[in-house]
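Note sheet for the following structure.
The complex appears here without one of its protein chains, the remainder shown in place.
Every chain is named by a letter (A, B and C) in the order it is written, and numbering of its residues begins at 1.
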Amino acid sequence: MYLLPTNEQLELIAVTNDVLTAHAPAESIRQRRDEPVAVSDHDWRALAEVGLLGLGLPESAGGVGAGITDEVLVFSEIGRTVAPGPFLPCVVGAHVALAAEDHELAAAIAAGEQRVGMVVGMPGLALTQGRLTGPAWVVDLPEHGLCVFATALGGGDAVGLVRVQDSTVAVAAVDPAVRLARAEFTDTELQRAGKGSAVILTRMTLLVAAELAGVARGCSEASAKHAKEREQFGRPIGVNQAIKHACADMAVRAEAAAAQVSFAAASCDAGHADTVLNASAALVVAVDAAQRNAAANLQVHGGMGFTYEHDAHFYVKRAERLRLLLGGRTAQLAALVNS
Amino acid sequence: MYLLPTNEQLELIAVTNDVLTAHAPAESIRQRRDEPVAVSDHDWRALAEVGLLGLGLPESAGGVGAGITDEVLVFSEIGRTVAPGPFLPCVVGAHVALAAEDHELAAAIAAGEQRVGMVVGMPGLALTQGRLTGPAWVVDLPEHGLCVFATALGGGDAVGLVRVQDSTVAVAAVDPAVRLARAEFTDTELQRAGKGSAVILTRMTLLVAAELAGVARGCSEASAKHAKEREQFGRPIGVNQAIKHACADMAVRAEAAAAQVSFAAASCDAGHADTVLNASAALVVAVDAAQRNAAANLQVHGGMGFTYEHDAHFYVKRAERLRLLLGGRTAQLAALVNS
Amino acid sequence: MDLDFTPEQDQFREEVRIWLAEHKPTEQRPHSGTEMRDYDLAWQRTQHEAGWAGINWPVEYGGRGLSLQEQLIWFEEYGRAGLPSMDSCFVGLHHAGPTLMSRATEAQKSTHLASILRGEEIWCQGFSEPGAGSDLASLRTKALIEGDELVVNGQKIWTSHAHLADYQELLVRTNSDGPSKHHGITWVICDMRSPGIEVRPIETIDGAHHFCEVFYDDVRIPLANVVGEVDQGWQVAMSTLSFERGTAFTAGQVRLATTVDELIELARKFGLLGDDELQRRLATARAEVAALRAMTYVGVSRNERSATPGPEGSIVKLYFSELEKSVARLAMDLLGTHSLELTSQTRSDGWTGRFLEAFSMTIGGGTSEIQRNIIGDRVLGLPR
Partner (left out) sequence: MDLDFTPEQDQFREEVRIWLAEHKPTEQRPHSGTEMRDYDLAWQRTQHEAGWAGINWPVEYGGRGLSLQEQLIWFEEYGRAGLPSMDSCFVGLHHAGPTLMSRATEAQKSTHLASILRGEEIWCQGFSEPGAGSDLASLRTKALIEGDELVVNGQKIWTSHAHLADYQELLVRTNSDGPSKHHGITWVICDMRSPGIEVRPIETIDGAHHFCEVFYDDVRIPLANVVGEVDQGWQVAMSTLSFERGTAFTAGQVRLATTVDELIELARKFGLLGDDELQRRLATARAEVAALRAMTYVGVSRNERSATPGPEGSIVKLYFSELEKSVARLAMDLLGTHSLELTSQTRSDGWTGRFLEAFSMTIGGGTSEIQRNIIGDRVLGLPR
């Protein structure tokens, strides 16, 4: 029973960090905020090339056949560095394609040639007999319209791909790392993952939790660093317990989220019976850690953290966006108490 | 528009404090924990003699005809010093007697000759057509069995007197300042205050809020005092922001509760239309302030606060007991959002 | 402890209410640039002409000479009428104005006070510096005395509306060899059109550009513009900061109460009032804005008894700031996935923009941590 990363996994983390720094740094969110996509095709393919998108896919689908324990490490790094890019819908979309035995699509996604967006329901969106009707948000809608849609945790266990073809209305997103549009579905087919749904939903739950745990960690590290470097009243601000204890609490929350994500991922790879419960727990703990650490990090940075130039607000906005997936807190908690 | 106490009111506070210190100090809770009543008849009459019980009653009923703004000052002192004694049921009971035109009973209560207990419903207690049926707690049951019963805020606006005559079973109370018993009512008559109910319920809400605001204030003061006096690492512990900021937050909560209690009481005496809303708000803010300050005060005192010898736990227990009145948080908050 | 306003005050409130209903601007307030400046100044002029500017300012400075209570009533009704805050006039009316009244020479007062009330001058504040932050007194913007002028070099930050302002209340270091860093600071009136001043707006988390950096390159300011004594500006600055804890935030507090009512309506519309948790959070918020108002009333009562506002103002500031943030958080939770969209706070349903902006509440005007220090040290008398 080991929950610390192996040497190979430390290597994976380092490689992920290198390629994210090169091709999807937080800084690029600012630079490309007025571009139609947050990550250029060139950079997206470079990110795909090192295998970030196909890590958990079998080799037959252009992947490397790694477990979810490796995938969560990648998503944790994405959150930690607030890297932009449609990692989540692409990875989930590839797994849906695989479950539908569309290896070609899975390989195209894994190679970074085909992007996938994410549909998030508004109140009133209904999934009936495999067809979507009603209003929804579309995040990072790709040209061809392919998007992932997932039901709320505990709410039917369906995940699939839907093609957004009708007209959408672009609006400003809270999180500048994504592009947002409103869409209205009218009896649109959802290509579901079928029997694979439950497993893919668990995977998605863990990937979201991992990215949020990464956000919590990134904020904790940024605050500790700032507390050491920033001087006021002639001393680093970290000497003040108001700052020191805020940093300690952030570290605790980050550790709780990371530990539970690792535990749940290992439990998932091992096929344990309580994997779903552990994945839900990971998401709940990670959402809380990410939200609170992002807010605390901004406060620790003071006015500096309130500027657009600083990265602190990216963490706040990332946490806000991710918390809404999988039915949001209401559905996530209900799933946990009823399981 | 003044919310600060007048000179006369400062005098009232001082007198109240003197008489509570003499006849109902926190220390007496420890001394008399195995006695059948928390305050002896001698002390109770002495407390009544200075007018603490009849403050808001007309002179015809043995009172002094003061407003609720004065009554809340007394109850705030009771909370601040965690004085034992059935002040709340007696004052409320006297007002019910008055509403029922039983001046004799009101005067007997005000004089400290007749005590009143408090009935607190268990789930299952029903009030139907003025009669109580089902299980309940009885707090400080007097020999003759007379008790106050009040419905939840927003739940029918009934308050009245009930005589507990059937056998009760004594049990240990969380709060050693009171004696507790279980009772079972079977179609027992509640002598309701009738048209006066709404006004008396508002008064009771404010008295409970005032006592809780006093608890919050007492804790805030105790912690600030301890932070100045207790030395660790060669300095008073109050130099540490962990302590200093905890004390500051306690002061803020105590101030918020006290201000809203004063505001609502003044609003009540002036007969303003939004008095009920303000009284509910006072109770909600005061419950929160009392609970959190009591817990924080115990933490600031460390191991010392965890001993029975120290008063810190009396505040915790008082807050726990008082928060349950008037339907508890659920009913209190529901009343507030629906008004 | 009489809460009742006098019949005259009730009458005053009624007049305010009627006048605001009849005269409030109908067009939307522009949210930036000279359009906003023009709007704010025009609205201030309108208020002044009708006698509503400087309600508790002395008559000799162009005010009405009424008490803090009438001023409070004005702000309550102003907030209740849903009127926009006039950000750009804030420093003039609530910082610089009261400071000049208490500390300036007659010449300085006559130059500025009536103009501020008449909507002819916008003021900004030049206190914060990049290296200083909460440690305000460690400021390093330097001013050398040359003849009858100060020559200023350095940089300020977090100056709201510097690009729109006519004047600035500027803190500079005139002496670095004093017994403490609090000595050697000078409070001076800086004309923002002086040569050598460069203003660069800062973009903030919510995409707004209200805050600026201000750079000073050999900026010459007449010594006659010094308020108080040279090197003694810290005391002047401290009084400036405490003034803003009077009634200045009353309108904002009333707006917050309105916001909570709006959120209750929003929850009703979304069918969320049946959600026990959200319903209780809304109810708690309603109780807390009530307590905030009560605390403000207590503060006004207290301030009427003393000349300069005391450290208790930090209690209200801390409570208000934290409450603004928690209400903003609650709004996001009510919005559900609608919180994905960035809706500017200039829109009436601009909840996400307001959520982002609310992060500044516990930072600006002294962080919550600094407020807790003030409460601990100066209200509770804890050891430092």
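One rule holds in what follows: a contact is a pair of C-beta atoms (placed from the backbone, for glycine too) under 8 Å apart; a residue touches a chain by one contact, two chains touch by 3 or more.
Here the structure is a predicted model, which means the values were calculated and not measured.
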item	value
Given B:A46, B:A173 or B:A198, the one touching the chain that is not displayed	B:A173
Omitted-chain contact residue, chosen from A:L88, A:L125, A:V164 or A:A224	A:A224
Residue touching the undisplayed chain, where the options are A:V39, A:A319 or A:L333	A:L333
For subunit B, residues in touch with the removed chain	120-123, 137, 139, 171-175, 180, 230, 232-234, 240, 242-243, 295, 298-299, 302-303, 305-309, 312-313, 316, 320-321, 324, 328-330
Interface with the undisplayed chain - residues on subunit C	275-278, 280
Hidden partner interface residues of subunit A, rising order	1-6, 9, 69, 224, 227-228, 235-236, 238-239, 241, 243-245, 247-249, 251-252, 255-257, 259-260, 262-267, 269-270, 272, 277-278, 280-282, 284-285, 288, 329-330, 333-334, 336-337
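Assume only the chains that are shown with their structure count from here on.
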item	value
Chain pair bearing the highest count of C-beta contacts	B-C
Centroid spacing, where centroids are CA-atom means, of subunit A and subunit B in whole angstrom	50
Residues within subunit B bordering two or more other chains	241, 245
Multi-chain contact residues (two or more partners), subunit C	369, 372
